[in-house]
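One protein chain is absent from this view; the other protein chains keep their places.
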Amino acid sequence: MSTTDIGTLRGVAAERQIAPIEAEPVAPSSPADPAWSNMKAPDARSQSSSAVAVTNGRRALKVFLSNPNALFGTGFLALVIIIAFIAPILYPDDPLSMVGRPFLWPGQNPDFPLGTDSLGRDVLAGILHGSRISLFVGLTATALGLTFGVLVGSVAGYFGGWIDDALVRLIEIFQTLPSFVLLVVLVAIAQPSATTVTLAIAVISWPTVARLTRAEFRAIREKDFVMAARSLGYGHMRIIFREILPNALPPIIVTSSVMVATAILMESALSFMGLGDPNVVSWGSMIGTGRELVRTAWYLTALPGLAIVFTVLALNLIGDGLNDALNPRFSQDR
Amino acid sequence: MAPLLQVDNLTIRFPRAEPVRDLSFDIGQGETLAIVGESGSGKSLTALALMQLLPRAAKVASGRIAFGGRDLLKLDAREMRHLRGRDIAMIFQEPMTSLNPVMTIGRQIAEVLKVHERLSGRAASERAVELLKLVRIPAPEKRVDDYPHQLSGGMRQRVMIAIAVACKPKLLIADEPTTALDVTIQAQVLDLLDTLRRELQMAVVLITHDLGVVAQWADKVVVMYAGRKVEQALPGDLFNNPLHPYTRGLLAASPRLKNDFHYRDGALSEIPGSIVSAAGEAGCPFRPRCAQARASCGHHVPQLTVPAPDRLVACPFTSPIKAVPHAAALSL
Partner (left out) sequence: MPALVRIGRTLRRTLLQAIPTVLGIVILNFFLLQLAPGDAADVMAGEAGSATEESMAALRSRFGLDNPVLVQLGHYLNNLAHFSLGFSPRYGMPVADLIAQRLPGTLTLMAVALLIAILLGVILGSLMATFAGRIPDRLLSIFSLLFYSIPSFWIGLMLIVFFSVKLGWLPSGGAATIGSRLTGWPALLDKARYMVLPATSLALFYVAIYARLTRASMLEVKNQDFVRTAYAKGLTPFGVTARHILRNALIPITTMAGMHIGGMLGGAVVVETVYSWPGLGRLAFEAVMGRDFTVLLGILLLSSLLVIIANAAVDLVHAWLDPRIGAR
């Protein structure tokens, strides 16, 4: 239940530099060097993080498309998205309404291929409709968290000084609060609904992005092309958004797919605990309801859980694929 | 007497390239052999092949590496481990990163003694202090507990040397040992290496791109280009009479060999092109960059010929023994 992206070790290394660690006094070290800065080529980090960015987009796409895992992930995610769109057409009725005899096991009645729950609700209809809330919350919360995190991180990393100090403190506070506990508190206070759940997940997910963006900005702002832009008298906004941000994007892109996965897991955990939107069927709430009957009708718990697992797995496979494609330094060992 | 190390027709192969081709050289006990070439010429890979520490993708495709009468390529992993660090030791180019950052230098020196001489912990650390003294590190009793980041580059390279000579090896391979160091430190480190060579009667393979180093410290020089030996000579002969066009180019591009050189005297000459352009070409690998190239150079790789005693050259169009103007300024 963490929003930390595990794919980009490099990002983490840079993140820890918030409390600067004296690394190699003799070696030429910039503040954004990782703590264990004794890698082979001192410029390997900068090469992998920035120079690759836009110019190698085509190459990255090629690498991504030649990765079977990533393709499987993309395919499955596309399927889930399609399902989310056509669920209301396939099952126009409210999935929370009773449609059949309760406790039908999967396969017992061809009208309800995945069976019915204790109230006679169609499990398949629930799972198909449940994809809507999962994707909605996952994508919206990530979009919000990304926007805010990138803004905060780029301002902190670009300007430095007291703005940076203050923002780093803020990030620190949010990263210290256990994110899921904070999430529970926020949703409990604000009353659960799709909107509050989404906003609350965005609130707990922005600090990771902010840290990552800040670390990238700190590394890139010292680069020659940024110096050149500055000497040309470009404004701060132009330098931030046109010069630095495109080069800082690869790790942020990788993180975003993992953020969607994490947001979906968070939403399902909240719904499981009864803190989801009560008017919408969600995979987590289906598990929560099925839980009481896990001894007898375990399929009620197993099936929506599999939906979560495969959707999240698809997103993580995409994240891995993106990491390999955008961060060649790690993929060369594969 | 048979040479200590004899390399015959060594070829190193990567899946898509052969960075070292058909390389032969030998070295006697207590001798210093210099292997000279620019980066990419295969000299570092040759060194790693001697240690049997090639990267996983690289394989020795053919050849023989005889060390004290045994072919290293036929030894199994365990036998090779017993040689490494004890009979054959190696110093690397980057003293900054070649030491383990989380281990004191004393323990890093002691480690090799524990492995090969089965010394106890205390005996090994006492020897570590002696070795630090041997490589002229001041206050060795204190320094032995330092971590690498507390030492300067020159000091770290001395520690590397201490590790390498700890078991009194018969052969020391030094892969660009001074390239990463300040110019003032370079001479000190090379001087130390030379002293230790005499004291411990080691043979040294000195790998370098710096002809100044070769002039002063080597007994014998092998010039490599694109994975092949293009010239071999005693250092005096090489500097007075470079035969291969590549060697001549190297000498002309080397400012430190001209004592009275000043930049106002004119630009240093450079060898046009890069070593990459040699890959995949038929014929002489140096042809694309050679000023004297002729049509016939593209037909086949030139064979090594013996124009004079103790000399080899791989170019059929070398003008016989003619003084190069600036070579007179060399103090050898």
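We just call them A and B in the order they show up, numbering each chain from 1.
The rule we apply is simple: a residue touches a chain if its C-beta (ideal position, glycine included) is under 8 Å from a C-beta of that chain, and two chains touch if they have at least 3 such contacts.
Since the model is a prediction, treat every value here as computed from it, not as a measurement.
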Per the touch definition above, residue among A:Val137, A:Val281, A:Ile308 or A:Leu326 touching the missing chain: A:Ile308
Which residue of B:Met90, B:Val213 or B:Ala252 touches the chain not shown here: B:Met90
Candidates A:Tyr91, A:Trp105, A:Phe180 or A:Tyr234 - the one touching the absent chain: A:Phe180
Residue of A:Leu167, A:Ile240, A:Val281 or A:Leu317 in touch with the missing chain, whole complex considered: A:Leu317
Subunit B residues that touch the omitted chain in the full complex: 51, 53, 81-86, 89-90, 92, 94, 97-104, 111-112, 115-116, 147, 149-150, 160, 163
Those residues of subunit A which, in the complete complex, touch the missing chain: 1-2, 4, 6-7, 9, 12-13, 16, 19, 21-25, 35-36, 38-40, 69, 169-170, 172-173, 175-186, 188-189, 191, 261, 265, 268-269, 272-275, 284, 287, 291, 294-295, 298, 301-302, 305, 308-310, 312-313, 315-317, 320, 330, 333-334
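FYI, only the chains that are shown with their structure count from here on.
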Centroid spacing, where centroids are CA-atom means, of subunit A and subunit B in whole angstrom: 50
